[in-house]
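Note that this is a trimmed complex: some chains were dropped, and none of the rest were shifted.
Chain IDs A, B and C follow the sequence of writing; residue 1 opens each chain.
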Amino acid sequence: MRFGVVRFPGSCDEVDAQLAASRVGEAVLLWHAERDLGRIDVVVVPGGFSYGDYLRPGAIARFAPVMDAIAEFARAGGPVLGICNGFQVLCEAGMLPGALLPNRGLRFVCRQPGVRVESTASPFTAALAVGERLSIPVKHTTGCYWAPEHQLDRLEAENRVVLRYCPGQNPNGSMRDIAGVCNEAGNVMGLMPHPEHAVDQLTGSADGLRLFESVAQALAPVAA
Amino acid sequence: MSAVAPVAEPERQALPGLAGAQALGLTEDEYALIGQKLGREPNLVELAMFSLLWSEHCAYKHSRRLLATLPSAGERLVMGPGENAGAVDVGGGLAVAFKVESHNHPSAVEPFQGAATGVGGILRDVFAVGARPIAVLDSLRFGDPSSERSRYLLDRAVAGIGHYGNSIGVPTVGGEVYFEEPYEQNCLVNAMCIGLAPRERLIRSAAAGPGNVVVLLGASTGRDGIGGASVLASAELGEGDAAKRPSVQIGDPFAEKKLLECCLELLERGLLVALQDLGAAGLTSSAAEMASKGGVGVEIDVARVPLREPGMEPFEIMISESQERMLCVVAPRRLDEVLGLCARWETQATAIGTITDSGRFRVLSDGAVVGDVPIGALVDDCPLYDLSPRPPGAQVYPAPAARLTDADPGESLLALLSCPNLASRRPLFEQYDCLVGSRTVCRPEQADAAVLRLPAREDAPRPAIATSIDCNGRRVACDPRSGTREAVLECAANLACVGAEPLGLTNCLNFGNPEKALVAWQLTEAVGGLGEACRALGIPVVGGNVSLYNEAGEGPIYPTPVVGMVGELPDAARAGGLAFARAGDGIALVGPFAPALAASELARLRGEALPGGLPAAEVAAVVAAQAAVRAAVRAGVVTSAHDVAEGGLAVALAECCLAGGVGAQVSLAGRPGGGPDEALFGEGPGGFVLSGPDDALRALAAGATPVAIIGRVGGERLRIEHEGEEVVDLAVGRLAEAHRTLEALFS
Amino acid sequence: MKARVLVRPKSGILDPQGQAVQRALPALGFTDVHEVRVGRLIELELDDPTRLDEMCERLLTNPLVEDYEVLLEEGARR
């Protein structure tokens, strides 16, 4: 079980993601300029401010050489998790539907909202139960999830809205309280909350660890 | 004067003379002294260099003698004042480096960029010593938020701090903000940074090895902040501020993130002889200070410096304050490796000069000498000035505007909770990432100090450090010596409440014009009080910063010696929170607390004049009470601990209720003759509110520290009796509503 | 040659920045502004404008949520 966590210039949460992943498996950093992922079972595109978030969050990072390899990995069914800036990168790259717009409040917001599991279609939530409530922090300026209404309907119909903010706790104005979505095949998931910052009760919550455990479990037979 | 004039293009070398020197802020005597040191008149490049290094900001000409009186030694000290940041040992082979610095005047001109580049600058000071920044704290002062300008400054400064800290991935874990009229025209924006490093990897900035290469890292050089150090940082703000505006520096946290990772990797691989940040006075001060510390000379060719703007003059390049740059010294055989690593981090790196054994700073332009000065003269020979302190006959600060009249204790409590100095800081700190780095155990509003986890070690699975930054300028204005002592004690009290023991202190002395007798007195008294308190706590001052000339219009700001402290605790899992959490717990008032209304927040709301003095605290008894609280928290026998500060005991109780979402019933006895207001809202050092099982609270009284069980946690209301009469009865929800008022400033 | 790319949120896309500006105007005495949209301006100095659309679609804008318009220096053409 080997996680590869991408490091772009300007990534900030990559080491935290590596630490979180290393609680359930091995975890290495993947340099943005690499074209070859090596032997990797799960890719994490982490949070932070790749390329300073200049122009638009994720707009420049999605052209990094490593992204071609990640797209290839995803096409082959490999699990990819985009967290916060990583979610933005995956949307910009067209690997996930929709876009992330500036928060309604226009400010950076760092908060610990409740998040409800809506779907177990992704390997990152396969081991969780629909309806479970997780406490996972968010911290971002551009986290308002947006997609055209018909696409939102389709996402819901296809069970691809993976996480929603609990009622009244939407921190950014995301449409339909969406906090995380996955692609059609379910193997690529993006979310604004930071599960890597919720892996230890000592630092506030261990609920985020469940996502890492879930994907490890989902892959276990393969890895064995 | 002398015949050894430097060789240079003559048209660039017209001598600026005394008039030029004065325009750059030097005095006639200083100009004469420069001529003496050089043996001739300085040219423009040389004069620009002197004017900056001999400015208040770089030379500390009015404060150095005072600073020398501060205790700067200690068992745990690793690096003291004189380096970019001081450092203390935190065990396990690790050291923590920290420093606080001001960016007041740039923030008054352009608050977003001023605050952002303030954070960028203090981060560089910390990674310049080889430590990875792991936390930022901010200390802010603005005028009353009823003024549009204050709201604008607040809004933009907070956004700027968040922008830089969040983007670079260093958590902002704590801070403070006060709103008082004397800061209306001259806001204060101080930022503190804490860094972590293996002890043996800390690096000093002394250059060494003639023949070694001087490499400039990071951003290209533009005309940012030309004259910034002398104009913005050392002169009173006033009319014509608009004219100073073109020198605004723009922060680029993305560039600094790459620079930071690059520098740390260069150090980890042992590729650098010395490292130094470029701050005020840019290349001039960093190169001169590195050479001075190493007792060597340096040669820099300005033609090799990558420029952002065409046509920059050599003097502009030498003093530009463009951000996100560092200077390092590299052995020639390591140069390629250094340049290669920088390229990988997309960080520009250029060899711009060499270390020499001449003891001189030579500036070249395409090989031609355009400036040549002895390093000693630049760095060490600035004249120091004695202050002429004189205590004022009467309080000089006007009474604050009255905002509250005829209030009963319940109304006073609500007014206090909702006043800008005491209302919840959530609307500020939610704009800061307090989590990145995975170390944050106690977040803002959870505990009196931020707690950051350190790597596990054999003797301690969850070691941690705690940090806090404090200063109540209004109390310092009443009594600079006692007020400063109180600021230090308050910081240490915050640490005690999470179970941490202080290891060291940093400070930023924000004062007015030291050439005025009043300010000189404030400064002298404050530094005296700072030293006394540090000695009482047995901790060193590891470094700091001085920001003078903070005045505009009506006179000086409140004297504001901001104190930042770092302490250690053995077990992060036992870090104390401030929240009442268990119904049925007893509530104890612990410590030699002697509440007084004079100079309190309530007195301010009532528009009372500032008293000319504060009651002298029994420092030793306060320190002993802190030790008792710390021991109880570390033992894990109490549920919560919170110190009594602004707003007095009633506000402290309300804060414990708010944090836990639970009520309390409390019964107080007063000083004979003192009314309920004094017992409820009086202030002074040395008081703590603890909750927990009664026997644990009673056990605290085993030492000499006074302990009184005053109530019980539970219910949904805060009820306070005074001398048997109920004086407060408020729902916790009502308290919460009052506490939320700052939200309105950010909508 | 110089080119300017004007990028704006597509109609129908929420523009909180524009709304914030619009809300702030009346207090400053500007009462006749009916709508405000805030977008981005990108100014380029380049040799060959023929690939500007491609540049806009791939990098400079997010076509899902943004519209753009290219203004060329007078006299220039694509």
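One rule holds for everything that comes next: contacts are C-beta pairs under 8 Å (C-beta built on N, C-alpha and C of every residue); 3 or more make two chains touch, one makes a residue touch a chain.
Model, not experiment: these values are computed from the prediction.
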Formula of the whole complex, where the shown chains each stand for all their copies: A x1, B x1, C x2
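Quick note on the criterion: only the chains that are shown with their structure count from here on.
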Pair exhibiting more inter-chain C-beta contacts, A-B or A-C: A-B
Centroid distance [mean C-alpha coordinates] between chain C and chain B, Å: 41
Chain A and chain B: spacing of chain centres that average the CA atoms, whole Å: 36
Inter-centroid spacing, chain C versus chain A (mean Cα positions, whole Å): 30
Interface hub residues of chain A, defined as touching at least two other chains: none
Multi-partner residues of chain C (at least 2 other chains): none
Chain B-touching residues of chain A, taken from the complex the two chains share: 9-13, 15-16, 19-20, 48-49, 51-54, 107-111, 137, 139, 141, 194, 196-197, 199-200, 202-204
For the chain A and chain C complex, residues of the former touching the latter: 55-56, 59-60, 63, 92, 98-99, 101-106, 144, 146, 173
Touch list for chain B against partner chain A, complex: 159, 162-163, 166-169, 252-255, 257-258, 345-346, 429-441, 443, 453, 462, 572-573, 746
